[in-house]
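Beneath this line is the structure, given in structure tokens, with notes to follow.
Taken from a larger complex, these chains appear in their original positions, while the remainder are omitted.
Think of it as A and B in the order they're written, each chain with its own count starting at 1.
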Amino acid sequence: MEALLQDVAAGSVAVDDAVHRLASGPMSGISDLGFARLDTHRGLRTGDPEVVYGEGKTPEQVLAILGELANLSSSRPALATRLPEAVLPLLRETFPDALVDEAARAVAVGPLPVPVGTVCVVAAGTSDGPVAAEAAFVARAFGAEVTRVDDVGVAGLHRVVAARPVLESADCLVVVAGMEGALPSVVGGLTGVPLVAVPTSVGYGASYGGVAALLAMLNSCAPGVVVCNIDNGFGAGVFAARVARRAHRAAP
Amino acid sequence: MEALLQDVAAGSVAVDDAVHRLASGPMSGISDLGFARLDTHRGLRTGDPEVVYGEGKTPEQVLAILGELANLSSSRPALATRLPEAVLPLLRETFPDALVDEAARAVAVGPLPVPVGTVCVVAAGTSDGPVAAEAAFVARAFGAEVTRVDDVGVAGLHRVVAARPVLESADCLVVVAGMEGALPSVVGGLTGVPLVAVPTSVGYGASYGGVAALLAMLNSCAPGVVVCNIDNGFGAGVFAARVARRAHRAAP
């Protein structure tokens, strides 16, 4: 904006023109694909580019948006998550160098950034795997190193206690659990590393698609546990990567 | 019933009379106090007498029912729970030998039975104290020895792990917790002693008066956890005492 105003001051840009540019011109931060209008300024505002949410989109739409996003940024890969099975072959064909993670149902087009800081993704049971995989994939693609600790449900405490050194060496934890969602409370009592809890829809009966785990995590007696939406590995990965990167940025 | 039928067979009881007796006569198992009709046969049917639920009753009603129940049984004390503060002085005056437990808001009139078997009542936090006290009081009055383990929230695992020998020596556990209700899952992973979980209404915000803890306990990943109503120390105490007594009854 400052540049534009200097042009106005210098007379090289007319006032009318400046008004228009500020409101809707090339700085509008919108890339219109017809069926979608991308927020091309998100990277500038938040440091992280927009990501394609694949659910409910046609393969053609996913490919088009991914291609556009890949053009917009050179420092970060273009990402898509929650991809339907059927999209994966087409993606591999269109972007042969893309990194495809089947467990996470996610893809990255373009080279991954050099990792800064470490995110540790902890999962209570095997059924929580896909959500943990999404969190891990996204945290890595958003610029953090990632470690994994799996299958450490609270009914066998020795498994999670044994993992304490790995937990302690991370800059941010993502703890994924379904059913009664008790794992974040136990982990949060073992370490002071910032901890993001992710409830999953794993369970049956009165688990209500993850509500039991969600409520447990919101009410955790371990101080400093924060929570994402049910099955939201994506959000946890974004948040944790931001914390991890920040913990290792170069001193000013 | 058999005795009555033999009298019928012997002709000493008329058929009409027998029909009436079977339907509503002295075997009706009801003691009518005007404002309440006691189930005097409950002890015969279930081995445990009826108990006064004090909430919403006037002091006079509580005293009248307690007196009637005390008359009905000599082997077990007459109990009242959920007593309003205001009833306690009157109770002490009317039944000077009564055992009054202020934490549990409960009273026993008549000598306690010789304990058989052990119930261990475990509580996550100090705020869970009243519910734990009610469970302990009732389990003792229903005939079990009682041990206590307090303040062993899952955010400090060493506290509950240290209590493992006490847990193992019990015949039945009552595990009381509010907030995220994770303690039964952790205890249920440490020992195979039958475990009754009691959610409490301790918490705020999205704990919803104990719903978060209740759902967590119903969804526990530790196998064999069973659950009582929110704040229902009474029911847990009754159930645990029955299990404990049964574990130590004389061989037939």
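What to note about this one:
Criterion: a contact is a pair of C-beta atoms (placed from the backbone, for glycine too) under 8 Å apart; a residue touches a chain by one contact, two chains touch by 3 or more.
Fair warning: this is a prediction, and the values are worked out from it, not measured in the lab.
Of the identical chains making up the complex in this file, 2 are positioned in the shown model, whereas the full set numbers 8.
Definition applied: only the chains that are shown with their structure count from here on.
Rounded to whole angstrom units, the spacing between the C-alpha centres of chain A and chain B is 50. Chain B makes touch with chain A in their complex at residues 124-125, 153-157, 161, 179-182, 185-186, 188-190, 203, 205-208, 211-213, 215-223.
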